[in-house]
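Left out: one protein chain. Kept in place: all the others.
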Amino acid sequence: MDWNSFISNGNFLPWLIPVGPLLAFLIITLLTNRSKWIPATSEEYGGSHPDYGGMLVPVVTDTSRVVSVVVGLIGILFAWIVSLIVVAHAFAIDHLGENVIASSGTWFDTGVTAFKMGILVDPLTTIMLIMVPLACTCIFIYSVGYMAHDPRQSRFFSLIALFAGAMLTLVVADNLLLLFVGWEVMGLCSYMLIGFWFEKESAYKAAIKAFTTTRVADVIMLLGIAYLYASTGTLSFRDILHNQATLTALAHSPAILFGGLGWSAASLIGIFLVVGTIGKSAQFPLHVWLPDAMEGPTPVSAMIHAAAMVSAGVYMIIRMYPLLSAGGDPGAGILSPPMVLMSVVGAFTALFAATIAVAQNDIKKVLAYSTISQLGFMVSALGIGAYIAAAFHLITHAFFKALLFMASGSVIHGMEHGEHHVHEHHAHAHGHDELAAAHDQHPAMSEAHVEAVEAVTGEEPAAAIGDESGEGHPAEPTAHVEPHAEQPTKVGPVFDPQDMFNMGGLRKTMPVTFYTFLLGGLSLAGFPLITAGFWSKDEILGDAWHGTLLGFGASALVFIFLAVAAFLTAFYTMRQIGLTFWGDARTEEAKHASLGKGIVAVTMTLPLIILAFFAVVAGFVGVSPQFPILGSIFSSGGFSPFEHFVGATLLTEPEAVPFNVFPVLVSFAVSLGGLYAGYLLYWRKPLVAGEVDPMVNMLGPVYPILKNKYYVDELYIRVFVKPSQWFAANVAYQFIDKGIIDGFLSLIARVFTWIGDLLKNLNLWLIDGVGDGVPEAIGKFGGWIRWLQSGEIQQYMLYVAIAALVIGIIFALTTGVLHAAP
Amino acid sequence: MVPLYMYLLVAAGMFCIGVYGVLARRNAVAILMSVELMLSAVNINLIAFWRYGAPTLIAGQVFAAFVFVIAAAEASVGLAIIISIYRTRRSVTVEDVNLLKG
Partner (left out) sequence: MTIFGTIDVLSFLVFAPAIGALIVLLLPQNKWLARWVALAFAAILCGVSVAVFFAYNHAVPDYQFVIQTKWFDLLGSSWHIGIDGISATMILLTGLLTPLAVLVSFEVEDRVNAHMALILFFATGLFGVFVAMDLMVFFLFYELSLVPMYFIIDQWGGPNRKYASTKFFIYSMGGSLGMLLATQLIGFTAHTFDIQQLTTIWPAFNGANGTFLGIPIETVKGLAFAGFFVAFCIKVPVWPFHTWLPDAHSEAPTAGSMLLAGVMLKLGAYGFLRLVIPLFPDVWISQISIFGLSISVAGLFAVLAVLGIVLGAFAAFGQTDIKRLVAYSSVNHMGFVALGLAVAALAYAQSYFKVAGIDPQTAILAMNGAVFQMFNHGLSSAGMFLLAGAVYHKTHTRDMTQYGGFWVKAPIYGGIFIFTSMASLGLPGLNGFVSEFLVVRGAWPVFTVLTLIAMIGLLFTGGYILKGIRAVLHGPFNMHWRDYHLEIDLREFVAIAPLMVLMLVTGLAPNWILSVINASVTRIFGG
């Protein structure tokens, strides 16, 4: 096939979407990631990293920093442009749900058939292609400024490029296996990026925790994929999901396992796949990795939470919805087991995470828990059959959550800037050693951060983060690590630039960040009518209420849980905005917090503005047509554009839920009520420095529980992590291998050695008696005939002559030759 | 015509002289010469038996020719050994060469 036909054929174009970032990854990794070696004490290396007593460390050169950034940006822009072309192409197709853009080729042979791998652009992919590259591009631009002083910026760009490439691969995949490839590569990237500042214990532990926790789910999901492949002989979305016969067959064949539960094959596969999402999208009980993932640089948080990883989990279940719902009929209140699982887990997680978010002080942790909660909204929505609503919320949430994360990153960056300023001021005023100036200017949380957070509330420090890595030796051999005497001397308590109680009044010095954060926050809180979050959340509640009216238990449960969670969401959002931006600065650092000027400030605010725009307007595509006034403006023709478009992905387009005023009122009430409650506590009379969080008094004994996230981490460490470490080191290795197997072998060896010894002793008296006697006799005989061999040749010949004579005589006498001759 | 036994007597005499020479002489060259004498005796026997026993066949002469060749080869090898021994030991007396002594 020649290049022109490749380009002109729309079916092949989606292949190019992931190519840009992936190529950027390869180019940066192999070519442009060049470092120079400078002493670690140098300012250029960044103060938050250990200085290793001036050991030479690699720092990316200025040229390769610029080139890598440019390559990364070109890569993602290329993906974005191609995506836009594909999207335009897709919009131009009538009935895209039927006439999808697809192309595939053989990936490997399987017997006489072959496994095909390819791309698919249907309506669901199309909306993802609108959201993902856009969000990724914003994140890339933002990273230019955010990582501008990092000694390893090239590595960062190569990794986020791979991350974006993997996400785009996942989105355009036409089969579950390729989706899984993107899924796992993203897992790797998140692992690498969370542990990006790998010197820090908290960072690498969080990375390991994230990877391990999601892997728990991934291996189950792999089983689901294998099971699906075994049952249908294909993994292609179109072949399975767009084929009623296959779905029906799966729904009617009994499951291969757990037969007693009466599940169908489709149910078991579905449950396996949903478990995958529970891990990837951080649903209870596998949510623990996500808050810790905040250890990574902020663009990573945005990437993980908004554009890519957690969205991937929800995207996958939306994609597999026909299979998950096979055997059930959500319209009639009959839910298949995977849907029950989704609705229960999702609803519970939504509320559970929202309660935790209320009591967090770290600006990014609040957002992390809010993400978990919002993902719970989507999962539970899908669980009750609200397919469109789940997809809708996925898109809107991606926009405002990316915005919020990046805005919070700006806040942290500003706070560090302020901190730097304060320290310099100190250094000048009091003549402190200049090392202090370099300390902690970097957006890394210092290791003492946990204590700092806890110190504010006076609670016991949480027992750190789960060390899933399974250190066989909990005590790090610090004896080998020379004490970090070279580290900058700490002046006073460690300052935490992420703690909201250190902030306050930031609206004055960081106005752009404030207004964009406000818009994002309101969207998250579902501020009525004008924000995207309202419309998508309202649609979920509407669907749930519709089911409740029909008397479906699951829908009622989801409705109640989500309504309460939405209230809490609005509340903690207001709390966050109030603590961060309102009132007066509670610390010196906050007073001087700013983004500064130049490229850093521009690249860190431009994406916020773009995303803020989408955080508001993205909702209008999904307004219910029967909504008073607005419905007729945005959704003419009896259906909302989003619903009609995305619904076509399914075999039978889901019916629009009839408009009901009650859930809308509930949406209004919980959103405004939550915001008002937050306003009362944190806005009307802003907290001043040293004041205790009102939550502490209001919640009383519940507060520490929420603060410590229901002690789930501690539970997991005791129940899973420590026992498996113990089992690995003591049972699997020492007991079974060293003890039993090798013990058995050495027992055999000992028995045989014993038998051998016995035989040896036997030899000594029996066999040696005979054996030694014979050679001795021979030796004596040999000594005796030795004199015959004089070495004189003539003597030998004499023997020969004599022997010949004797033999001749004997011969003559015995045969009578002499007689015969006359 | 001379009868056969006359030839045999001559051959036997030569052979005995040869055996005596081999066993009694101390000079290795003389021993070698004695061996040649023994071979010549054998040759006389072979030719005589051929002439009187089967004069139509060529085998007897062929055997004799073989013996000549072997004798020549043996003499050359023997002489080479003797020269080599002489070079190392400055002697061709066989009693001095008793390395095979057990």
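Per-chain residue numbering starts at 1, and chain names A and B are given in the order in which the chains are listed.
One rule holds in what follows: a contact is a pair of C-beta atoms (placed from the backbone, for glycine too) under 8 Å apart; a residue touches a chain by one contact, two chains touch by 3 or more.
Since we're looking at a predicted model, the values are computed, not measured.
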Which of the displayed chains are touched by the chain that has been omitted?
A
Decide which residue listed in A:31, A:88 or A:256 touches the omitted chain of the complex.
A:256
Touching the absent chain in the whole complex: find that residue among A:88, A:334, A:732 or A:813.
A:732
For the chain left out of this view, which of A:130, A:226 or A:530 touches it?
A:226
Among A:90, A:192, A:541 or A:717, contact with the omitted chain is made only by A:192
Can you name the residues of chain A that touch the chain not displayed here?
29, 35, 50, 52-53, 55, 57-58, 106-113, 177, 180-181, 183-185, 188, 191-192, 195, 198-199, 201, 204, 207-208, 211-212, 215-216, 219-220, 222-223, 225-227, 229-230, 233, 256-257, 468-473, 476-477, 480-482, 484, 724-725, 727-734, 736-738, 740-742, 745
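Following the convention adopted for this analysis, only the chains that are shown with their structure count from here on.
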Residues of chain A touching chain B in their complex?
786, 788-794, 797-798, 801
Enumerate the contact residues on chain B facing chain A in the complex.
19, 22-24, 31, 94-95, 97-102
